[in-house]
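A quick write-up on the structure given underneath.
A single protein chain has been omitted from the complex, and every remaining protein chain is retained in its original position.
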Amino acid sequence: MHNLSSLVKCCSWERLVVIKSGSIEPAGWTPATSKQRNRDRVGWIRPVGLLLGLAMAMVSCNNDKVEVYLIPKEAINVAMQRGSAGLAPLPGAPAQWTRPDDWSEQPLSEMRLGSFKVDGPNAASADVSVVAFPGEAGGLISNINRWRGQLQLAPLDEDQLRQMIQRTEVDNVPTFLVDFQTAENAPKPSRILGAVLQTADRAWFVKMTGPPELLESQRQKFLDFVKSFRFTSPSEAERPAPAVSIKPKSTNDE
Amino acid sequence: MRKFVPWIISLLVLLWAASKMMPPKETAGLDLQGFGKLPVLVGGRVMPMDTLARVSLSEWNHHGTYTTAEGKVEPPSQGLLDILMMPEHSDTAKLFEVSNQDILDLFGSQDAKGQFVSYSFNDLKPFFSEIEKQAGLAEQTEAETRNPFQRGIIKLRDSLRVYLQLKNTIQAEDSSDFGKEILVFTSSIQPGLNAVHDRDAGKPFNQQDFERILLFTDRYKNLMQAKYAYAIPNPRGALENEGWQHISESLLSAIGSGHVPFAASVYGRLISAYRAGEVNGFNAILREYEGYLSKTIPEKLNRPKLEFVFNHGQPFLQAMILYVIVLVLGLFSWLVWPKTLSRTAVILLVGAFLIHTLGLITRMYLQGRPPVTNLYSSAIFVGWASVLLCIILERFYKNGIGSVCGAVIGFVTLLIAHNLQLDGDTLEMLRAVLDTNGWLATHVVGEAMGYSAMFLAGLIGIIYIFRGLFTTSFDEATAKTLGRMMYGVVCFATLFSLVATILGGIWADQSWGRFWGWDPKENGALLIVLWNAIILHARWGGFARDRGIALLTVFGNVITSLSWFGVNMLGVGLHSYGFMDRAFGPLIGFIASQLAIIGLGLIPLKYWRGIRARRRPGWTGSKEVSVVSAGARGEGL
Partner (left out) sequence: MTSELLRWLKPLTSLKLTIFCLACAMVLVVLGTLDQVHIGVYEAENRYFKSFFLFFSLPRTDLRIPWFPGGYIVGTLLLVNLVAAHIARFKLSWKKAGILLLHSGLILLLVGQLFADIFVDLESQMRLGQGQTKNYSESLYHHELAIIDTSGADSDQVISLPESQLYAGNRIELPVDSLEVMIKEYYPNAALVSPSQLPSQNYPHLPIGPMAVAVQMEKTYKENERNQPALTVSILQSGNLIGTWSLAAGFPRPLSFQAAGKACQVVLRPKRFYKPFAIQLLQFRHDRYAGTDIAKNFSSRIKLTDPAKHEDRESLIFMNNPLRYRGYTFFQAGFDDNDTTTILQVAQNPSWLVPYISCALIVLGMLLQFGMHLVSFVKRRAIA
């Protein structure tokens, strides 16, 4: 078919102008014969069709192809969808623990490496979370104060913290235990039992939140749980890739 | 003499209005005004106590009043005084309003049936745990899908929480004489610190002193949960509004510094004086505090004082009343004494406009922002711009249409604003993304002016239809004039709405990375632009003549109101700043009324009273066009 530009070139502008006045009365406003009107109606189809074709051609070039490209070498960290950077790869999880019997496992969220629910009497329940961040994750004080903020408690300074914190060791890793409760006349009493375990390369935060009475009854279980943490060293986690094998591996053998 | 009558009447009316706006005279007795002017930091801005009182009360009950247990209505400042200093008294005041039947069922109330039932704090105390539990459950649902019970119970819980926080703003509410408590506390700081040091050093220490300081520390630490209003100003005044303290922080800081901040102790003495009923003592301490404030933070006092005067003056209320008077005069001027009444109407319209402007400018000064920053201020501004347009129209056409339109729009928008006041502090601080005066002044103001023009065009369209259908004063000249007015105003609306919408796109590009995101508010603005384009092109193409244009502009009212309020109700998108289901009913009602008017307008022209009147023999109407040809042509669409 002719391309449009050649069509246009062969016509002069005057032929296109229907009404020569400077006004913008619509072209067909003088009473038209019915034959002409019919032709006008059918005439819609062709230009519209051409336009659609053009537009579709333009849009069909989309970006949905397989792409191949080079990137500079980087330590491929696991970037969690929503969590912070550099969380340890899951295979060979660098910490194990023993879950108390009456703690039920919950779906893992983006940041939690462990998540449990404890049910108590009167439909009370407590929530236990285990998360880990690289390094010191902002420091002990700021994290403790973050927990305090969750109970609407005022932040502490170094000296006050020293008085309230209990220091111990789990699997040769320095561990700090805290126990906070909302203020006396708080409308919604709540309590946090917390433990911060500082390994060589990351900080583990274990936190139990819930009604004060329930936490009181769970206190020993919480301590046992924290004491049950066992850390594998980083070198153990990154095992060398297995030798080439022809046998197909099953899912997640690593 | 005749010439001066309009001026005399208008002057009298304006003087009366001005007198109502004057700040109240000082009365003998407790200096309530002095208290009302004291600055306090709430919601990030420094406001007078009077505003805190009014805003809190209007969130608790829809009259915004403080009604004591005996049924007496006290001024808002008096109510706040009770809450701050004599909470056992305000606990009995009927402050909290509930109308939702399900909530009332919780309290075992059998009243209501759609009425508001007022409760006092003490009335609701037994149900606190239940209210807390229900609100907690309700909060777990998504905001857009909550039913009236859930919304109401959350609101009630929040109201009670604010009330509790207010009670503990300058004292611990359970103290029988906090002024004395502060003195005891002050005298126990040093001995207490000594005891702590001795204990730490292993030396023998005073057990009593030690325990006492520990007791106070714990008590004030607990008090920190009530932080909401910060009454103790920062004596160093400097950075913005940093450093204002809650009474708990203030007292705790005393342990470190060794002395209680002056403002904290002043409030303590005020409390003692108030509770003892010592009026003169109270006023004297107030004077002392005012002196202290003007020495330490003089620059922070101007705005609260002005705001206090503004609260009492209520310029928008006065303007509303004046607009109603103008409306009455304008309508009557079409029937009798045309010259006198219409002149009076115009002069009063300008007077009302000036008062409206004064209120607008005061708000701008108080906030330090361009005039439109939230829904409330948009209503004020839309009314203002419309009235301005109407004054200009009246100047050109001198047919009373401008006055009537100005009065109607002025009144309605101020009424809408008055209802929007119930959503909290109208001079609130702006969210981060709005913190840019340039775009606020151009895009938002331009958009609001577009709304003004749309409503004005729609109102002229309504006048066209009503005058044509129901009155005999609808000659050709009038009809044509109305048509031209509509066209002019629509052009104005197109200009402002198109430019403002594009500016909004550019602002979005700077802020969110894309020019157009199909956000509901953006779409609403686009609809207005598209509708204006349709009206203009329809007129140019001859598809719509005057009546058609009138119908189209009335539908423009529907589109504009949906764009202004409706999109907020969808609850999605980047613009859902104001969630108001209260406005849903009136909005639907308004839209229905406009559609009904369009329906009326569609009645064939030959049934229009105004048109028929032209054909009557002996009718002395316009000399411009002959009656017969007008009837024969049937006046197009």
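Letters A and B mark the chains as written, and numbering starts fresh at 1 in each.
The definition used in the following text is that a residue touches a chain if its C-beta (ideal position, glycine included) is under 8 Å from a C-beta of that chain, and two chains touch if they have at least 3 such contacts.
None of the values given here were measured: they were computed from a predicted structure.
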Self-check item: Hidden-chain contact residue, picked from the options A:R146, A:K188 or A:R230
Solution: A:R146
Self-check item: Selected from B:E130, B:D158 or B:E242 as touching the chain missing from the view
Solution: B:E242
Quiz item: Which residue among B:V279, B:I534, B:L587 or B:L600 touches the omitted chain?
Solution: B:I534
Quiz item: Can you name the residues of subunit B that touch the chain not displayed here?
Solution: 41-45, 144, 227-228, 230, 240-244, 246, 396, 429, 431-433, 435-436, 439, 488, 491-492, 494-495, 498-499, 502-503, 505-507, 509-520, 523-524, 526-527, 530-531, 533-534, 537-538, 540-541, 543, 567, 570-573
Practice problem: Name every residue on subunit A in touch with the hidden partner chain. | Solution: 7-8, 10-13, 15-19, 22, 24, 26-28, 39-40, 43-44, 46-48, 50-52, 54-56, 58-59, 63-74, 76, 78-82, 84-85, 89-91, 93, 105-108, 110, 138, 146, 241, 244, 246, 248-252, 254
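Convention: only the chains that are shown with their structure count from here on.
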Quiz prompt | Touching residues on subunit B, where the partner in the complex is subunit A | solution = 128, 132, 136, 161, 221-222, 224-225, 540-542
Self-check item: For the subunit A and subunit B complex, residues of the former touching the latter
Solution: 24-26, 29, 152, 154, 183-188
